[in-house]
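For this view, one protein chain was removed and the others were kept in their places.
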Amino acid sequence: MDSALIPKGVKRCPFGLFLVWIGILQIPFLIGVIAYLVCWGLALNQTYLNNNYPFGLWIAADLGIIALGGGAFFTAFLRYIIKIDELKNIVNFATVIGVMCYAAALGILAVDIGQPLRGWHIFWHANVHSMLTEVAFCISCYFTVLLIEYLPLVLENREINKFGFPRSFAHHLHEAMPAIAAIGVFLSFFHQGSLGGVPSVLYGRPFAYREGFLVWPWTFFLFILSAMACGPCFTILITRITETFAKKQLVKRNVIDILAKISGWLLGGYLVLKIIDTISWGVSLAPSVGAPAGSFYANQPYGWWVLITEVGILGIIPCIILLSTRARQNQPLLILACLLNCAGIFMNRWIMSVQTLAVPVMSFDKFFSYHPNWAEWASTLMWVWLSAIVISISYRYLPIFPQEKELNPL
Amino acid sequence: MFPFIFDWVSDASHFVFMGTLYAVMGLLVIALHYCGIRAFFDWLCKKGQHEH
Partner (left out) sequence: MKEEHGHRPGKKTYKYGMVIDLDKCTGCGACMVACMAENNISFRKDETNKLVSNFWMRVYKITNGRSFPDTDVCYIPRPCMHCEGHGHHHHTPCVSVCPACATDYDHETGIVSQIYTRCFGCRYCMAACPYHARVFNWWDPSWPKGMEKYLSPDVSPRMRGVVEKCTFCHHRLQRARNKTYSEGRREIREDEYQTACTQACPAGAITFGDLKNPEHKVHKLVEEGKKKKIAFRLLEKLGTNPKVYYVSTKDWVQKAADVYLGEEGKPVTHA
C-alpha cells in the first residue's frame, strides 16, 4: 500500500503490521497525553513534587535525556569535523535520536513549569547570569540545528526526492552540513556544560555546589565529558534495539566498534575527573561549610551505595568493557556496557538534581523522601513511545541506514 | 532579549551572551537561505533546460 514511499532496494514489514505496531505504541502514548492534560488543566498538585522537591523526575529526566541525546552532536562532530568517514553510516540515525531527545527535553520542560503559557519569559526577560537561561537558549537553538540536520533525510524520501527543488535543497544542505554541525557542536558544548552548572552554582546547596573556572563550575566540564561518553553508547543501544525489531543488521560492526571505543576512552577520562572532583569536594568543600562528607549520605535511600553504584557499577564496569577490544566485540557484553553507561548517566543526573534537594541543609530541617507519581512517569515515558513512533516511521520511509542494502541484499 | 525590553542592561555580559546568540541564529538563517536559494536556481536552470 505504501510501497512507493519505501526506499528502493530495502524490505519493510507489511503495511498492516506496521499500523498495528504504531497502534500499540499509541496506547501508552495516549496515557502520557492524558497526564499532560491533567497537569496543565489541574496544575502541578497532580504530581508528587512539593516545596522540598521543586525538582523531581522531570528535571532529572531532562538532564539525562539531553546527555543521551549528546550522541547526535558528538557523532556529528566526529563525522564532519574530525572526519571519521565510517561514521557516515550511523550519523543519520544519531540525528533522528537527537531530534527526539531534544524534543522530549523541551516537551518535558513545558509541563514542568508552573505557567507554561509564560515559557517565553525565559527568552524575553532573560537573565544572562542564570545557567538555566543559557540552557534554554542553547537547547532551543540546537533543536533547530537538529531539525535542519534531519530535514535532508526527509527530503530524500523516494517520493519527495522526485521533485527537483527538494532534491537540490537536500543536496545543498548536505554540502553545508559541516558548518551546521560545527554550530551544533558549539551550542552543545555550552548547554551540556550549563546543565552541569544548573545544580553546581547553588552555593546554598553544599552537596551540589562546586567551584570552578571563571563562571563555570567544575561540573560544567564533567557534564560535557559525560554526555560525550554516554551519547554514543545510547546511539549504539537504540541501533541494536532497532535491529532487533527490524530483524536484520543495519550498521556494520566496525562502525559500532569505533563509537564504543571512543565512548570507552571518554568514559575513562570522565571517571578519573569525577573521582578527583568527588574527593576534593569531600575533603575540602564539604568540611568548609561545616558538614563532613558522610552527613550528605546519611539519609536513606541516599546512602553511600548511591556513589558506589554510580561510579563503580555504572561507571568503571562499562568503562572496562568498552576499553577491552575482546569484551567490546562480544555483543551481549557490549549491550550490557551501553546499558550500564546510560543508566549511570541517568543516575548521575538524578543525584545532581534530586539528591541535591533531598539533603537537608538546616540542622532542624527534616529529611523527606520523594518518588514520582503516575502523572510524572506517564508524561515522561510518553516521549519514549513518541520517539519509538518517530523512529519507526523514519526507518520505514527514509534512507537512514546507508549500509542496509549492502548488508541485506534482496 | 532586546534592548527595548524593560530590565535590559547594556553591559559586557549582555553583549557577549546576546551577541553569541544572534550570531548563531544569523548563521543558521544564512545557511538555510543559501541552500534554499541555490536549490531554487538549480531548479530554475533545469526547468529552463527542459523547456528548450
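The letters A and B name the chains in turn, as written, and every chain counts its residues from 1.
Here is the rule we use: a residue touches a chain if its C-beta (ideal position, glycine included) is under 8 Å from a C-beta of that chain, and two chains touch if they have at least 3 such contacts.
None of these values were measured; they are calculated from a predicted model.
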Touching residue (missing chain; options A:Leu30, A:Ala43, A:Ile393 or A:Leu407): A:Ala43
Omitted-chain contact residue, chosen from A:Val33, A:Ile113, A:Ile258 or A:Val384: A:Ile113
Residue of A:Ile82, A:Ile275 or A:Val289 touching the missing chain in the full complex: A:Val289
Among A:Asn52, A:Thr309, A:Asn373 or A:Asn408, the residue in touch with the chain that has been omitted: A:Asn52
Sites on chain A contacted by the missing partner chain, in the whole complex: 43-45, 49-55, 112-116, 118-119, 121-122, 124-133, 136, 198-199, 201-206, 288-292, 294-295, 297-299, 303-304, 356-357, 359-368
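Going forward, only the chains that are shown with their structure count from here on.
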Between chain A and chain B, centroid-to-centroid distance (C-alpha), Å: 27
Partner chain A, residues of chain B touching it in the complex: 1, 5-7, 13-14, 17-18, 21, 24-25, 27-28, 31-32, 34-36, 38-40, 42-43, 46-47
Chain B-touching residues of chain A, taken from the complex the two chains share: 123-126, 128-129, 134, 137, 141, 144-145, 148, 164-166, 168-169, 171-173, 175-176, 179-180, 183, 186-187
